[in-house]
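Here is the structure we will look at.
For this depiction, one protein chain was excluded, whereas all remaining protein chains were kept in their positions.
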């Protein structure tokens, strides 16, 4: 007679994992972060390099998407000029929840060296930012690290996005 | 007494200049007889007001009203088939004029000339787009940056700055950090004027530190939770190195690579 009963307690381990909904959802969210290709200036080249052969973002489940509707993370790479700012906000609004923002490079963080009339002095004036990535331009390794930090942050958050407040924007 | 700053030129200035210091001038050379440049001047005749060679380039000062006529001669008779660059210099503070320059290139002779003219404030210049199509963008940029109107331009509109921008950025009266309208531009556009108070003014001082802002700043040895209120003062924390992130700095287990793998 064939043994039809599975021995759950065998040495191979339990096929059941007990977890909370938060952990399960965040596991899914954090391991397939699809960023929007939002290259604005010099940092975009480093962002491309991190997606290309040597640094290979795909192995981290990070695949660049060209459409904001399919993206989870907006990597704002480069100088945001005042002329462009409304488009940045519009793209951010078009992204579906849940969404996160990495501000890549000094220009996006604070305006950086371009302390002039034409640049937005920090993208957090218009969109809430989760990770600030310093550097001019940050190396691809730094971007990978920023993404890993974002994954950590997501895993710490609640699955219900209403419970997660963005503290860094005075506006929201 | 407050330091006097001239309003007609708000650009960067040296904080100290020796009283007896006189700036030398780059040597200007006469055009040699029989050279290519001499033929150019012959073709122009009396139309060229002042001519000299400065660092390998022939500079021709002309009357602003005759710019199209003269550049046409240069293009058709002297072989200057490319207009590499065209823009203006603001001399409003000193002379009430703009200095316009056209940088022309002769490909067969490998020679460059610069046609320079002076334009009174408020006057318009004739477009050279019938001769050089590259002037289309260059003149639009000049209009955008200096507010110099160009007659008979096919599409004279702001090019670099947005359409609803105030002021012309490269004027000497325009400050580097922008005027009031510029500093609120993105807030007004996206959220509306009533959000100015919520978002607050721009921080233009790169070295500004807010002691009590725990969202942006932290003191080494006095770390507090993100966003905590420290108006009462904070406790001293012994410095600890993280063991959770990649490297444990407390042990000397780090290995330095001699060369790249």
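Order of writing sets the chain letters: A and B. Residues in each chain are counted from 1.
We adopt the following convention: a contact is a pair of C-beta atoms (placed from the backbone, for glycine too) under 8 Å apart; a residue touches a chain by one contact, two chains touch by 3 or more.
Basically, contacts and distances are computed from a predicted model.
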"pyridoxal 5'-phosphate synthase (glutamine hydrolyzing)", "ABC transporter domain-containing protein", "NADH-ubiquinone oxidoreductase chain D" or "glutaminase" - which is the UniProt name of the missing chain: "NADH-ubiquinone oxidoreductase chain D"
Where the missing chain makes contact, among the chains that are shown: A, B
Missing-chain contacts mapped onto chain A: 37-42, 44-46, 48-49, 52-54, 66, 78-79, 81, 83-84, 86-87, 89-91, 93, 97, 113-114, 116-119, 136-137, 139, 161-162, 171-172
Positions on chain B contacted by the hidden chain, ascending: 11-16, 21, 23-26, 54-55, 57, 59, 81-85, 87, 89-90, 101, 103, 107, 110, 112, 114, 132-134, 136-138, 141, 145, 158-163, 169-170, 172, 174, 176, 189-192, 260
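What we mean here is this: only the chains that are shown with their structure count from here on.
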Gap in Å, rounded to a whole number, between the CA centres of chain B and chain A: 34
Of all residues in chain A, those that touch chain B in their complex: 82-83, 85-86, 89, 110-111, 115-118, 120-122, 125-126, 167-168, 170-171
In the complex with chain A, residue positions of chain B that touch it: 161-162, 169, 174-179, 182-183, 185-187, 189-191, 195, 198-200, 202-204, 206, 215, 226-227
